[in-house]
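All protein chains of the complex are present and in place, except for one that has been dropped.
Chain nomenclature is as follows: A, B and C, assigned in order of appearance, with residue numbering initiated at 1 for each chain independently.
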Amino acid sequence: MLEFRKDLFAAERDDNLNVVGKGAQRQDMPGHVTGRSPFFDDHAFEGLLHLKVVRSPHHHARIRHIDTSAAERAPGVKRVLRGADVPVNKNTLLSLINFGKDDEPTLAVSKVSYKGEPVVAIIAETEHQALAARALVRVDYEVIPHVFDVEEALKPGAPVVNETYPNNYFDYHDRYDHSKLRFGDVERAFAGADFIVDDRYQMSPIEHAPTETNGSIAAPEQNDRFVVHSCAQGLFFSLGTAAKILNLESNRLHFVGGTVGGGFGGKVDSLTEPLSILGAMMTGQPVRYVLDREEEMLYGSPRGAERIYIKDGIMRDGRIVARRIRSYFDAGAYTRLSSYAAIKCTAHLPGPYTIPNVSADIYVAYTNRCPSTAMRGFGITAVDFALEVHMDKGAEACGMDPMEFRILNAYRDGDMKAHRRVAKNTALIECVQVVADKTGWPLSDQARRQSSLTGGGGARADIPATVLDDNGRIGRPETRTGPVTETLPAGTMRIPMTKQPIMEGSAEARPTPPAVPQYEPYRPTPPANQPAYQPQPYQPTPTAPPPTQAAPPSPPSAPPPASAPPTQHGAVRFSSVFGTRRR
Amino acid sequence: MARHRGRGMASVNYPIGMNLGGDPSQALIHSNPDGKFTVALSAIDLGQGMKQVTRQVAAETLGVPMEDVYVDTADSDTGPHDMGSFASRGTHRMGNAVIAAAREARGVLLEAAAEELEVNAGDLVTDGRGNIHVKGAPSRSITVKATAQAAQFKQGKTIAGRGIFLIPLSTVDPQTGEMNPNTAFAHASLVADVEVDDETGEVTVLKMASAYELGRAINPKMVEQQLVGGAWMGISHALYETPEPYYPDPSHGPRDFNEYLMPGPGDIAPYSITVLERPAPDGPFGGKGPGEMCANPVLPAIANAVYNAVGVRVNDLPITPEKILRGIKANGGARPQPRRGGG
Amino acid sequence: MPIEIRTASTASEAAGLLAGDRQARLLSGGTLLMRDLNEGRLTDGVLVRLTDPAYRQIGVSGSRVELGAGVTMAMILKRRELACLHGAARAIGGPAVRNMATVGGNLFAETPYGDFTVALLALDAQVMVLQGYGAPRAVGLEEFLAGRGRASSGLVTAVQVTLPQNPLDLRFRKVSRVRPKGIAVLSIAALLPTSGGRVTGARVAYGAMAPTPIRAKAVERALDGKALDAATIAAVRAVATEGTRPATDAVASDWYRREVLPVHLARLLSGQE
Partner (left out) sequence: MAKVPVQFRLNGSDRAAFVAPADNLLTLLRRGLNEFGPKYGCGQGTCGTCTVLIDGELQLSCLTLAATCEGRHVETVSGMANGPTLHPIQQAFMEHFAAQCGFCTPGMLTAARALLEANPTPSREEVIDGISGNICRCTGYEAIIEAILAAARSGQVRRA
């Protein structure tokens, strides 16, 4: 089922290793097969209380009044928590890395923005008592208009989903209503392309559906601390989030976890820890808050849906000369991690291909649905679906075999990527060749001879002159399509290379310096002496050379000399690198 | 009625670790007085195999047998800070932090052995079986156990190490999107063979084959676990899953595993994987991490295979029988496309 | 008042408890009721357990079969005489659920569940209902299902069916998205007794094509007296969706259910996979 091709890239690899590379038994397997692996819920506590939340039945509503008096009197109920009980009742997850504004309450106070939003928490001696008391909470709602579609949400006059972002989009860099990628001049390249392939894709939301639902148990420990058994995917991420929401010093929290019943991204949000700890603080007893399956399915924060528009300009010989992408992340009612995914998506474009003109606008839109969050392949899975289906259509449009089309356009070592960094350590071509081999998919000899190691760089390493625009200034939706405002000269770079990664250990104890990642500075290289790959389209065979204006646009000005440092200006201050600074 | 076979492919790459960096991982390693090591982390094992990957990386770096290392994670009182298990960062970031910590511990270990053997630490090597000896002179050796005992009870040395790995945060240019997003990328290409029933729109995945380039398969058995399970999830995303079946209309959301559709054990197809290893210059022993990307090529490959089978492009996931059937009807019937290779 | 459990040793006692307390519910296999309890939809009231051995007995006398309402799917699967019901019994859940889910419970399962009942409907089953004390009264399954939503329908003690002479005369198909265990896009049971090469007395039932399992009477009419040939099947396809009112749910839309019902019915009748 799984085999190796050790012959490939053998020269770059030292296989003389003792333990690494061995299919050794997992350290956790004996615990798994005996049922003894300690998941968060597998801990016994005397006097354990159970917490259940009352959730909004409406997609969007103002809260007029909450009456918990009957629930408080119900049998077994120890405490009823409301928004006012939460010390810091507004947070955004990425505030821990100083990214974005606090926009989400732990318990809603004046408004609910999605069906299922927690409003009140009940803590009782048994789960059944908590469930029974939950039914006694009376919330008076005033239902208000909702919006479910990402593009509808961005139109002027749409219902305001999230008051922190009153235009229903995340603010990028204090400046734009979307994340931008600009490389070359796509419009000019479209005008010269032989084929235009244009389409719309829709990624579905996805529920992580781990077999273990989200949950936690918090208990008072000695020394005024709280032990928290957690299913968090980031132990300190959750600890930091809880400490902030509860206004506690981090060392008053003792998080224990690490053995988690599946996550897939759905256990990054600290959905339960703040309330179970707050419950333990308020009652002085251990409190367990576990989502039931229906809650996990409907309100456990899914992978967000994405709508993606792709337009490609393709030459008759199969070269993609331009790719434009517009994409909408459906964040749901609050930001969680969508803002981060959109930047990751921006960096990923245009996929593993060398395309001389690329433009992308990635929006994060708020809608009245459960906030979405990270999931396996976050920011990438959806756009890869769209890109690779689009590649199939592109191959069809120019009459090429889909694998040949990919090999022709694949990025190679030394190529410039759209985010203005040089590709290295690439291997897409080899993957296609190997899978072609094993499936009997016919490839031309020429395609078989291609390599990620050669043929890249040269003109393919150039940063083209790039047209810029000021579209989508925050608060001005009418500017979403606008004119070119300036042309950035070829070769321009504005962001410093990141410093050398830090890998610390005591210097004398390190016999060899660790391998460290290094961004290679922009350094135009002379054209490779290897002849360019000439694809052999199956159908139709091009009879005439492509029109001259269809050639991939070369930079209008000469690239800077090899020794010249990249142009650097306009770098954004550190604290707002991702987007909007936390307030 | 007819069932049509179709074949589709896709190729993808995947960025390893948090985009833009700024996501540190720390590790601590210490030894018992008999040379048995504990790695203390706050990393999370949610099934991907964090504990075992870091165990192998630690043992390899320390130069001791794997059985002499156990990984203890995650307890915030003992395990130092880590961003978490997401963004395919575990193997790459934590793997490097463990290497840093293990190098430091190994340095002390070799110094202690050098003192016992009265040689220079730089002349010593480990044999991976629990012994330390002078390079080129295996007879001049000492066991790791004896070394640790000497360090603890005689020399007063702490055989321990601390490590951090951090790729400093990159900025982003708001106008061009210029940034330093990631340092390592994994790659894959996948072919899916399907059969589509043109009267019901039902898709059967017949088989799949893939090639994955993932730097270094630190544990091939766990790589296989990830890639097989991830491909199943890819089929699931492509054909089955959604909490909002009529998105953006949020109604009819599934409430349980009966309503939330995923392939059952009777829906799985043979899957053949080939692993390529082009080590990442900054990966732990070149490792990258296939944990997230393993579903990604499956979605488009199946979509393309469905098109190849019946000529229907479904651009909206999941590719349900209903969407295919509507497409077939809109086309006035199935339109099989040319076959590709020996399906 | 919280949950209270009452145990009845006879059907009459159980029926009496149910009749005397509108909130009381019978706990049979637990696959429906326990979920309500676990998820907080049921927070108080009496749960009645019936321990009478007859409740879990299978009585076979020639072609007449009485299935106690507490008989599980697994128990049916163990009885060779009930082979014609095995397809429908196996269509219910995985092995653990088949050990728990009962014939009686399946009568109350909401769409798209209740596939076993679809087979019973094709067999023209009689439901034995006990109202208060006394003897159970036989109610046709169709009538029973029509009144299912109403309260105080009494205690179902058993289901009676007449097995077809040839077990292969009862055909069953469940269409689901997930294999081998998935809930129904739709299910079909067709009793097709043949005499002299012609179908006589066909009974066809659908699951998930209406709020309860329903008879496909137009299909039955199209089959009666006909040979199961291509022309008949074409005629059946044309009327297959008559009287159906399928729901849109998480697994399929009403459009899709209507669209593929004729296809699956035709395949079932023509013996295709």
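One rule holds for everything that comes next: a residue touches a chain if its C-beta (ideal position, glycine included) is under 8 Å from a C-beta of that chain, and two chains touch if they have at least 3 such contacts.
If you're wondering where the values come from, they're calculated on a predicted model, not measured in any experiment.
For the chain excluded from display, the touched partners among the shown chains of the whole complex are A, B, C. Check C:Asp21, C:Glu39 or C:Asp254 against the missing chain and you find that the one touching it is C:Glu39. Checked against the full complex, the candidates C:Lys181, C:Lys226 or C:Arg267 give a single residue touching the omitted chain, namely C:Lys181. Summary of contacts with the chain left out: across A:Val260, A:Cys345, A:Val383 or A:Cys398, the touching residue is A:Val260. Across the interface with the omitted chain, chain A contributes residues 1, 25-26, 28-39, 41-42, 44, 48, 75-76, 126-129, 209-213, 259-264, 290, 292-294. As for the chain not pictured, it touches chain B at residues 45-49, 221-222, 224-225, 228-233, 255-258, 262, 264-266, 268, 271. One chain is missing from the display, and on chain C it is touched by residues 2-5, 27, 29-31, 34-35, 37-39, 47, 49, 74, 90, 93-97, 99-100, 180-181.
Going forward, only the chains that are shown with their structure count from here on.
Taken as a graph of touching chains, this assembly is complete, with every chain in contact with every other. Taking each chain's centre as the average of its CA atoms, chain A and chain B sit 17 Å apart.
Shown for chain B are the residues that touch two or more other chains, namely 253-254, 259-260, 262. Among the residues of chain A, those touching two or more other chains are numbered 294.
The touching residues of chain B, when paired with chain C in their complex, are 1, 199-201, 240, 245-246, 252-254, 258-267, 320-322, 325. If you check the complex, the residues on chain C that touch chain B are 177-183, 248-253, 255-256, 259-260, 263-264, 267, 272. Chain contact summary for the complex, chain C toward chain A: residues 2-3, 37-40, 43-44.
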